[in-house]
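Heads up: the structure comes next, in structure tokens.
Omission of a single protein chain aside, the complex is shown with its protein chains in their original locations.
In this document, chain identifiers A and B correspond to the written order of the chains, with residue numbering beginning at 1 in each.
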Amino acid sequence: MTHDVLVIGAGPGGLSVASGLARAGACVQVIDEQPYAGGQIFRASEKSARAGNEIRGWLGEEYSGGLDLIRSAKRQERIDWQFATSVWDIRCEDDHIELGLVHGETASITQARHVVLASGAMERPAPFKGWTLPGVMGIGAAQTLFKDAGLVPENGVVLAGSGPLLYLFANQLLSAGVRPGAILDFAAKWVSAQHLVPLTRVAWHSRTALLKGLKWRSRIARAGIPHLFGVDELEAVGKDEVQGVHYRKGGQSHQFETSLLLVHDGVIPNTHMTVAAGCDHNWLAQQQYWQPGLNDKGQTSQQGLWVVGDCAGIMGAEAAEIQGRIVARNIAGKLGLAIGKAEATQAQKDLAELKKLAALRQFIDLQYPPAKTFATPADDTVICRCEAVTAGEIREIAQLGCQGPNQARAFTRAGMGPCMGRGCGLSVSRLMAEVSGNDIEQVGHYSTRTPLKPVTLSQLASLNDT
Amino acid sequence: MADYDVAIVGGGLLGSAFGWGLARAGARCVVFDEGDNAIRTARGNFGLVWVQGKGQNMPAYASWSLRASRLWGDFATELCEATGINLQYVKGGYDIAADEQELEQTIAGLKKIQAQMGGAAYDFEVLDHKVLKSEIPLVGNIPGATYTEHDGHCNPLLLLRALHQDMQAKGALYRPNCPVASVNPLSGGSYQLLDRSGNVLATAGKVIVSAGHGSRRLNEPLGIDLPIRADQGQVLVTEKVAPVMKHASSSVRQTDNGSFLLGPSSKDVGHDTRTDLKTLAAIASRCITIFPFLGSLRLQRAWGALRVMTPDGNPVYQQSEAHPGVFSFACHSGVTLAAVHAFEVASWVTDGVIPAEFGVFHPRRFNV
Partner (left out) sequence: MFRRGQEIANPVRFKFNGQTITSEDGDTIAAALLAAGVTHFRTAPEDASNRGPLCMIGNCFECLVDIKGKGSRQACRERVVEGMSVRSHPGLVVPKAQP
């Protein structure tokens, strides 16, 4: 074993844990499938900095700020960077963890005693009628195109769903000179009375974040972009691609013409890898997602496997960075590395800061709950895009006594396609819970098997020679 | 009177075939099954309806498999008519050899079965490279294959679904998430099935223990010996491909939806269903030799599943002497044998006796 610790993911969480460990004297390797550091939030930050282009300006200060984090990590000599390398297999043994990697066309196997997963989040799949049409995409997806390639939607793009990302992205578009056709907001316009208490609790120390949100919204209003609150149903229409969107609000149907419908229903942890590694998971009912169960140090139920950042539960980039520092100290402790005095004082501050962020997150979560319409798709809505399985089929087999999502996968092929159930896993569990009347916790989730990322048979076969 | 004529423990391929066969014959029956994450071989197998290689050390098993294969077409048709589910059964199967040695072994094995069965009852062809290539143009530079009409393949997941669906339509009760902890003989000759807390789940005149790897635990307190172990098999499945081969081969087959199934391996690793890269790599290598185009395909998924393996690899069918209403059945090849399990074994249970000709399958054979 050539490294003390392998870190999967070079977003805020992974960069922070790797820097912390390197500073403590550990030998670390960071693996990311992207060709550069930054993760989702700071995607392609280095690339656009090199070009010195306008795009950075359009994306805003927060995005530009990520460069400092990346540069400070890159100064650490003890970090070995493996970009454009994806992790497609994970296997936990008693005293080490083995990973299968692909870089270019070459597959390899690596192992270490400690592995930190900082593989981030994904946008929550939001099934609705017509969502398989080309031209329906995630808001995060469009933002990725913006950051990575400087692509912007054409005027008239419709943004739908809920959460702060809706407002942030609309602002980024306005900066780039793009006028969205409409914002179909699933959230209510004002904070509801029942959320006022958590709001006052976070109001003061999270004032910057809250003000930022208000500023985004008022800019949308000032620009005269139709911003409709309290939308509760969506349908994309078109023959071979999106031509328009129908939506319902207050019991009335309306429509917009558009060739691009961007949808966002929050993000959820990317648990594909922790499930494959055999870790225990908990169901977070309020946010409707699975998260790996962690001990107070950040370690999963598998010895030597740690998780930081959004793949441990959605807390945002700042929290990911703090968690990274905390877990770095905990692993350094296990490796018998000394921790300096400055680090020890930082530890106290980190815990306090994390608490504040948790309170802010609680408010955001209450204000932007997952939309009901995506959780209860109509019978004819496709929920497994890969195998074209509808919600109705899942309900039908659930009525036949099919025990849970894994049997449902066997019976219907939902979750057997190329995405391996990333897209339909939550929907299938939810539908089975709906029919059986059981809690999702009891119903359970898909099991995940190799490969976690694409690998060809000849790449796999080449491992025979190693 | 007992609640049911027959209670079946285990809703895998064995239990479901019995449940369907019994319900079809008009018996009142209930099938108990575990939850979603149970060890369920029925969900991890290769989908072959296969005779080759079966019973090389027990002629009765070879003829039993052959009988199953002959009934399979009717079995699939009947299930399809009842449920609308097409089991994708295709008759006829190859055994494609990756090298000369494999081919020789396969031919020797087939000749042995043929001798056991008395010639004409079991015919097969040997195809050299040229003939095979004319049938499947994409084969690589390999020596050839054998082919027999008696082998075939199906979609085993749809088989399980159809059995579950239709046994319920025919009146059987399916009880998922309902593990049986013990079987308790009652004085009048019937039986109670109890859960972990000792609650009575059902009473039944007869009980079939067909709980796969869970059977031993239920059998032991009843004094029934069931010598089985887990033999792990790993399987790979590729992305979907336009039609290349219609008939299965024992280690490579193309499914109805286009993907290729490769494998399965065989290894003793206890009750561990995880895959390992060395095993997967070995399967991939061998299959690329057979079909070079497989190399550029994306691996879609791989899994491990646990065969129910007896010491000689042949089935165990037994009726308890102390508790004659209790039957304990276990075997590998539950897909192949599903047809005989449904059409024939189910009636052994209603008749209350295993016909003498099947005495060879009693596990007392391991004690001599």
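In the analysis below, a contact is a pair of C-beta atoms (placed from the backbone, for glycine too) under 8 Å apart; a residue touches a chain by one contact, two chains touch by 3 or more.
Note that the coordinates shown come from a computational prediction; the quantities given were computed from them, not determined experimentally.
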item: Candidate in contact with the missing chain, chosen from B:N57, B:Q101 or B:S296; value: B:S296
item: Hidden-chain contact residue, picked from the options A:L69, A:L101, A:V136 or A:L463; value: A:V136
item: Residue numbers in subunit A that touch the chain omitted from display; value: 33, 35, 40, 47, 51, 53-55, 58, 105, 122-123, 132-138, 140-142, 144-146, 148-154, 157, 176, 240-241, 259-260, 270, 385-388, 417-419, 422-423, 453-454, 456
item: Where the missing chain touches subunit B, by residue; value: 137-138, 140, 239-242, 244, 257-258, 292-293, 295-298
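Criterion: only the chains that are shown with their structure count from here on.
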item: Geometric centre distance via CA averages, subunit B-subunit A, whole Å; value: 41
item: In the complex with subunit A, residue positions of subunit B that touch it; value: 33-37, 40, 43, 157-158, 160-161, 164-165, 168, 174-177, 236, 238-239, 257, 274-278, 280-282, 284-285, 287-288, 294-303
item: Contact footprint of subunit B on subunit A as seen in their complex; value: 89, 91, 98, 100, 109, 278, 397, 400-407, 410-411, 413, 416, 418, 420, 443-444, 447, 449-451, 454-458, 460-464
